[in-house]
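All protein chains but one are shown in place.
Chains: A and B, in written order; residue numbering restarts at 1 for each.
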Amino acid sequence: MGKIYKHHLFWPLSVLAALLLFNLFYSPDFFSITMHDGHLYGSLIDILNFGAPLILVAIGMTLVVATKGIDLSVGSIVAISGAIACLTISKGADQNVMGLILTSVLIAVGLSLFLGAWNGLLVSVGGIQPIIATLILMVAGRGIAQLVTGGQIITVTSAKYAYLGSGSLATLPFSIFVVAAVLVIALLLTRKTALGLFIESVGCNPSASLMSGIRANGVILSVYVFCGLCAGIAGLLLSSNVSSADGNNAGLWYELDAILAVVIGGTSLNGGRFYLTGTVIGALIIQTLTTTIYMIGVPPEITLVVKAFVVLAVCLIQSDSFWAVFASRWKTRHYPGEKEGIHHVS
Amino acid sequence: MSLNRKYIPIVVTILLFIIMFVAGSFRYTGFFSLQVLMNLLIDNAFLLITAVGMSFVILSGGIDLSVGSMIALSTMVSASLVQQHGWPPVVVIPLVLLMGAAFGSGMGAIIHYFKIQPFIVTLAGMFMARGLCYVISIDTITIDNSFYTAVAQTKITLPGGSFISISAIIALIVAAVAIYTAHYTRFGRNVYALGGSEQSSLLMGLPVARTKIMVYTLSGLCSALAGVVFTFYMLSGYGLHAVGFELDTIAAVVIGGTLLTGGVGYVLGTFFGVLIQGVIQTIISFEGTLSSWWTKIVIGLLLFIFILLQRVLSARGSSLKR
């Protein structure tokens, strides 16, 4: 029985459950799901629907973080992808032609892959620290997105495109299926092929991985490409949901929320083991938190303070030094070598 | 004598600024004037102050993402205390500065003692400060206190007919003090040493803990001061002030020739990095047809070039060692 506490999903799931429970008491109709015109409506459905882009970005981010990296540019890629798709559609004579929608989606996805590859090349071949390498696109990407939209909010009137983010399939929002598909692909790729093993291995010990014959650069490149792809699809969902693209605000702070979701999900920022399902739960926690705060009528921006404490708490729990400080409280003398916890003898 | 290699990035920065300014002068009438130059300082005073603090953080090998939120919090606290509670500015301003310093030192202590990446700790700081703004108020608080409006409207006329604002003068003083501190004090040199190698600094007996915490304290103080200056500039407190400002600040420092991995760079470079950002904005506004987002794209491009330049320079440096 005691084992259940040790499972990596235990804490994220408990937090999510606690949040939901709180909502149940606070507003009993939180869990009510109603049916209108063949669509399901309700707070839970909303959480899934509005949380979809974040879950996607966080899935991509998980793999990047697992290689001891970080991708700050996802928010910008979200904006660029949505912008280019809406621009392509808005140029069309008839915005409901299926071919046009497909073309625009393909262009957006292709561009996201390219941007992901750009990040990946800077990190792997260029040997630039991930934070710094992806900072470039984080800054420039916002500008590119605004360039694409011309600084305006591009509105499209395409029912087919809107379906992506706000349509529903089998009574559920279509975006949920997109997320599920990406999650399943990511799970298959990482758990049914050796890719997951290689990612964890490279993130945990790059030089030992190289010595074992793993192409570390290839692995790193591919996770950034995948992360770009996820951000691109998230951008499509987001822009399709509101049938418009806003280069300035779309995907703002997504990088931070995604990193937070990854960390809550149990993946360490020091690389190594990663938990895709944990990340999904992490993203759901963030989304539920936002919804909850909306519901109880506190200004939604206060979520930020809560997030700050969550980030800090999770990182402190992961920090060895944090525990070491408590352990060595009563040690009066501090030897630098011993404080570092170096125990090798040579 | 060939150019000393350690000066290459800063020389590139200064040349870049001069070229941009000259190019702007040739292209647009009315560009080449002392007032345009002064306006660069007036409009970017708070950026300069924040970037100076950030320079120390980056030189020490860290990063501070909380600066933008700290500015917003400072404007919010100032506005709230002055406007809603009627406190005198003489009390409020030192209090805000103290708050910034305390906030920074708290983050510094967590970074140092718990060994958590500065990125994460200051990210939490960023959320926290931004969130606290909304705890105070969700709306803009406009300031009509006579002291603030007086400072905001004061123009100091310079010989030659151009003028400068009090904020710009504060920024210049901050930059000058910072240049002196970085170059001529033990604290400044310890920051460089820390950025060069924390391990070595420890073994050379330098006060690593104190230096690291001081650096974040300084950055917190600078962003609070920038917040005060920003309050003069906007005459309001608002939780959405200076959103994304940490990126502008980091970009200014990097374009100023400071290595993001720490240890190499000059505060003077940061000064020119800020001016370059200002010139880009000025050119774009003079151009008229160009839109503001080109600023971001150009800055991103410059970031890329400088990071690449530093990468190449440091690669050659290490190959020399072999």
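Criterion: contacts are C-beta pairs under 8 Å (C-beta built on N, C-alpha and C of every residue); 3 or more make two chains touch, one makes a residue touch a chain.
Assume contacts and distances are computed from a predicted model.
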Expected UniProt protein name for the omitted chain (select from "Copper resistance protein B", "ATP-binding cassette domain-containing protein", "Putative transmembrane protein (Alph_Pro_TM)" or "RNA polymerase sigma-70 factor (ECF subfamily)") would be "ATP-binding cassette domain-containing protein"
The one residue from A:Met61, A:Ile84, A:Ile214 or A:Leu312 touching the chain left out of view is A:Ile214
Of the residues listed, A:Ser124, A:Ser166, A:Ser201 or A:Thr292, which one is in contact with the missing chain? A:Ser201
Check the options A:His39, A:Lys160 or A:Arg273 and report the residue that touches the missing chain. A:Arg273
With the missing chain put back, one of B:Ile19, B:Leu98, B:Leu158 or B:Leu203 would touch it. Which one? B:Leu203
Spell out, residue by residue, where the missing chain touches subunit A. 192-195, 197-198, 200-201, 204-205, 207-215, 272-273, 333-338, 343, 345-346
When the complex is taken as a whole, what residues of subunit B touch the one chain not shown? 4-6, 183-186, 189-190, 192-193, 195-197, 199-206, 263-264, 317-318, 320-322
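Simple rule for what comes next: only the chains that are shown with their structure count from here on.
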Report the inter-centroid distance (CA atoms only) between subunit A and subunit B in whole Å. 29
Residue numbers on subunit B that touch subunit A, as the complex places them: 63, 110, 113-117, 119-121, 123-128, 130-135, 138, 202-203, 239, 244, 247, 250-251, 260-261, 291-301, 303-304, 307-308, 311
Of subunit A, residues touching subunit B in the complex: 70, 126-129, 131-133, 135-147, 150-151, 247, 252, 256, 259, 269, 299, 301-309, 311-312, 315-316, 319-322, 325, 336
